[in-house]
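Missing here: one protein chain of the complex. Every other protein chain is in place.
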Amino acid sequence: MNNNKPKIGVYVCHCGVNIAKTVDIEAVRSYAESLPYVKVARNYSYMCSDPGQLLIKEDIAEEGLNRIVVASCSPRMHELTFRKTLAEGGLNPYYLEMANIREQCSWVHEDSEEATSKARKLVAAAVAKARLLEPLEEKEVEVEPATLIIGGGIAGIQAALDIAGAGFKVYVVEKTPSVGGKMSQLDKTFPTLDCSACILTPKMVDVASHPNIELLTYSQVEDVQGYVGNFEVKVRKKARYVDIDKCTGCGICAQECRLAGRIPSEYEAGIGKRGAIYLPFPQAVPAKFTIDPESCLYLTRGKCGKEPKCVEHCSLGAIDFEQQDEFVEFKVGAIIVATGYDVFDASRKPEYGYQDYDNVLTSLELERLVSASGPTGGEIVLGKGEEAFVPKEVAFIQCVGSRDASCGNEYCSRVCCMYTAKLAHLIKEKVPDSNVRVYYMDVRAFGKGFEEFYDRVRREGVRYIRGNPSEVFKRDGKLVVKAEDTLTAKPLEDEVDMVVLSVGLEPRKDTREIIDLLRLSQSSDRFYLEAHPKLAPVDTATDGVYLAGCAQGPKDIPDTVAQAKGAASSALILLASGKVNIQAQISVVNEATCRGCGYCVEICPYGAIEMGEVNRFGHIVSVAKVNEALCKGCGACVAGCFSGSIQQKSFKDRQILPQIAVLGVVK
Amino acid sequence: MSEQYEPNIVAFLCNWCSYAGADLAGTSRVHYTSNLNVIRVMCSGRVNPLFAVNALQQGADGVLVSGCHPGDCHYMEGNYYARRRFALMRELLEFIGVEPERFNMSWVSASEGAKWKDVVEEVVEKARKVGPFDQFRRNKINW
Amino acid sequence: MVDLEKLRNAAKEIVSQDDVKYLIGWRDGTFGFRISPHFMESPEEADKLIFSPLCTNNLATYLTMAEKLPIPRGEEPDRRKVAVMVKGCDSRAVVQQLVEQGTNREEVYIIGCPCEGVVDIKKIEKKFPDVLESVEARWENGQIVLKLPGGEQSFPREEVLAQKCLTCRYPNPVLADTVLWDEVEVLGVEEYEDVKELEGMDSKERWAYWQDKISNCIRCYSCRNVCPMCYCEDCVLERLNPTWMFRSVNVAENTAYQLARAFHLAGRCIECGECERVCPVDIPLMKLNRKLYKEVQEDFQFEPGLDPESKPLQASYRPDDKEDFIL
Partner (left out) sequence: MDSMILSKEKMKDFVAALGQQKLYAPQKEGETLRFSLLGEEDVPELDFSNTTVPPKDVVFPQTETLYQYELGGTDMKEPEGGEEGAVMGIRPCDARAMSIVDSLFSWDVDDPYYLERRSGNTFIGLACLEPCVNCFCTSLGGAPASTEGLDALMTDLEDKYLVKPLTEKGEKLFQKAADVLEKATEEDVASAEKLHEEAAAKVARNVDTQGIPEKLPELWEADLWKDVSNSCLGCGICTYLCPTCHCFDIQDEVEGFEGRRCRMWDSCMFGEYTLHASGHNPRPSRRERTRNRINHKYSYYVDKFGTIACVGCGRCIDFCPVNIDILNILTQVKEAL
């Protein structure tokens, strides 16, 4: 403990010209020098550089500084850097206070005089607080060597395999009956035209068979409590009404189901049908059947003929209508959110006639149509029975639901340009005499091999017309795309057999649930917000929770896999070190003045405070007690305490009030 | 009221949304008025409404508290508590004769650098309109 | 109907119970219209007990006031009950104390006194400034009868009752272990007329109004001390480190003090009006409290001091709380 008179060192950073251009550094420095308790005030071109940090360390040693104020960039940027500097210089790292004179001063104010005067104020406020800082102790807790991965698409699969491969336990929780996600629905992948199933299926099998991975399909995370390193997870395993230990996946039940071929299949994007008991797709993992409780006659009406067909035909007796949802609970140290995305609902753009005309398809529907495993066996045929025909004139409309403020999606979905090129190529390959054109705004072919692929497709005869169609309508039984070729300024009315809407990627509808569960934030595009867009793209604001794949924003498969590996690596750092520092800036109760009203207990969002008893001169009185591992240091309890008896370390009333005074009084 | 009157605003920003949003405004080189000074706290829930009273008393002409949008609080609930507390304090201050223009609260997310600028300018403009705070300012002359 | 015989007998019985430490009631004061809190430890003192329109004091405040003096080693704290006589408003104070664990339900015995309203002592002393002899008072047919030195006089409620009683919606105890007589009719309707009158002014007028009142504050802390909801061991408004407000007595600090006090009572004030009654310089403190009471009721559909199981207003929230004031 350092109870000596404060000796403050103030360091004003030029940040090259970033600060120095608008803020008069010397004026700020000399002002700082005049403030009470300031022993040293210096300026330097880059305080975060090695020589800059050395300056602080030397002053600590030579001048006996015991509080440090760094006036530079945002504490969100370099607070940790300078805390480390203090520690290396032999000071408690929490004796640091920063004044943000870059992001919130030099970069936002043009007038040099104003910026300088504000910088002085901010430095003065920091000095006022620094004087009253207290040393804090960082405590360590053990990390539960396991990870929860929410979502069993390619991102979740990859992260699971990596972590499990490193020898740690993984729980994969997948909402649908099978892992595989959206990638399993794709036919080929751009730009290499690999068969999507061929590269994905082995990984799906690996996930199921890996000894370190526990796969919980058809399951949902219900509750997450605890904190980094020690999350307590509760998962609901929804009833499949099929005993998966008995089911061999033979499929007779599905053939016999009275509703066979009558329920739109999710996997087939609605263009294929399934029964009430179903396997989502042939390569599904686990290869176990599931009864859809929303369509099953027996489950919805309590009656299915004399006896449900599935029961009748399952010789192993695997059908179990009595099955209930089960709950499993386990502890993990880290959580990876790999929940993926939703495909944009094309009916939200009614001008393109998706709901009105049979031959207006979404790209995902076309994906199933061209797939050898799809309902037509890979033949591009529209219509049924006698009306069936092979479309020859095909138009793609780009950016449906992307780059479109009218539907709330201002972002680019990043994959549509390339999957359109791929699908156009596949159509040309399967229907060589077809005419394919693509109505586009811009073609973004930025990835490895993308531009080459786009060139190839154009050489194959796919026409790119720059113009956003205004409407798709029907004339004389034919679809007409109305657009303007913006390069020639010519209005077009293009008669076609098939219109493909290149729909974008959207945040999942259940995004909110996960946010509530894990205390995540959303960015303005409504995808989950990463801790930093550049330097912490897989981390979130919640320690121990990481993002992978399209949950964080639209991306293609290689980017998804790369991020999944990044998330796995982040989780592994935690698991491998086995220990994590918990918040030092937590709440602390003054038991002598606590009146035991319990407001803080009610307020704490983490259940970190409970009432305990103390002996006050023979009287047993109840007072609040803080569980240090659970406290996250938000301070909501502090503002709710009437007697000021609970305080947040580093953000105590006695530290904030002088800041307020200085900002009010200093001119 | 002198012509050169420039309001002085003290703002309390939560670390995760609003402070980050204000940083983003900086990173994006959005320019705004320099009348507002920020005190960083971890959560808007930490901000005791009495801080606002204290700020007015000690020289601020207006106060701003900014946190995450409802539902986005990094600590889940802090901004809800802040909202309730500030609703009460606002009524009280208004009732005692403090112009409501001096007492502001906003939700600014980490991605709303542009909104931050708008909020700052609105708060400063409102304070400018109602003039210097003189209701219960500490008067140094009495010292 | 108030029955003093019944009251005294009940008090004798209650105070004789082994698990009751003492009983707090009211007795005649030393002069005029004043009455005094009566602390009785034995049944013999019961004959001094009264209940009349002069019994303004909210005795619930004494539940949290007794000092917890050091107990010598080896001795046990006395956890016997304190019996307290409460009017409707006073009972709400007990309920709110229970909500906030300021009082332990096992350590209090609540004697409910349905109440037809108490007089505004300041009002009546203005009418009769020189009364030295102790005055008796009673309710009779909706009137207040005062036994003045010159003979009995009766007054209509509106003329002599405290403002809080004219708008009282809870004249009957909301929680009691025993209720001494029949419940009384609820006559009060709260229209917040005085609050609305102030709301109708502009900021400058409002401040002028309050500045005038608050500049008189001598910071005697009687408003805080008398408040049954103010029972912090160490009041943050007087604390030196950190200094939320100076102890200097001037308009700025007095205002900060009164604002903080009112804010701490938001969603907690049960409208007993004691703060305003005791104020030696006549600051209309209940206007502040009632303003917040009104807003709390309108904005959060919340009234404190009714249900011991309720969650405190300031320690809870609803996701759809009003936010029309947010930019």
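In this document, chain identifiers A, B and C correspond to the written order of the chains, with residue numbering beginning at 1 in each.
To be clear about the criterion, contacts are C-beta pairs under 8 Å (C-beta built on N, C-alpha and C of every residue); 3 or more make two chains touch, one makes a residue touch a chain.
In this text the structure is predicted, and so the values were computed from the model without any measurement.
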| item | value |
| --- | --- |
| Candidate in contact with the missing chain, chosen from C:N104, C:Q153 or C:S248 | C:S248 |
| Interface residues of chain C (partner: the chain not displayed) | 29-32, 34-37, 39, 57, 61-62, 65, 67, 69-70, 129-132, 212-213, 215-216, 218-222, 224-226, 238, 240, 243, 246-250, 274, 277-278, 280-282 |
| Missing-partner contacts on chain A, residue numbers | 35-37, 124, 128, 658, 661-662, 664-666 |
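One rule holds in what follows: only the chains that are shown with their structure count from here on.
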| item | value |
| --- | --- |
| Rounded Å distance, chain A centre to chain C centre (Cα mean) | 54 |
| Whole-Å gap separating chain B and chain C, where each centre is the average of the chain's CA atoms | 36 |
| For chain C, residues contacting two or more additional chains | 244, 314 |
| Set of chain B residues in contact with two or more other chains | 49, 54, 57, 71, 77, 81, 85 |
| Parts of chain A lying in touch with chain B, wherever the complex brings them together | 74-77, 100, 102-105, 107-111, 114-115, 117-118, 121-122, 125, 512, 515-516, 519, 521-524, 529, 541-542, 585, 603, 605-606, 632-636, 638-640, 648, 651, 653, 656-657, 659-661, 663-665 |
| Interfacial residue positions of chain C with respect to chain B in the complex | 195, 198-199, 203-211, 244-246, 248, 250-253, 255-256, 259-260, 262-263, 266-267, 288, 291-292, 295-296, 299-300, 313-314, 317-319, 321-323, 325-327 |
| Chain A-facing residues of chain C, complex | 68-73, 75, 77, 100-102, 231-236, 239, 241-244, 264, 311-312, 314-316 |
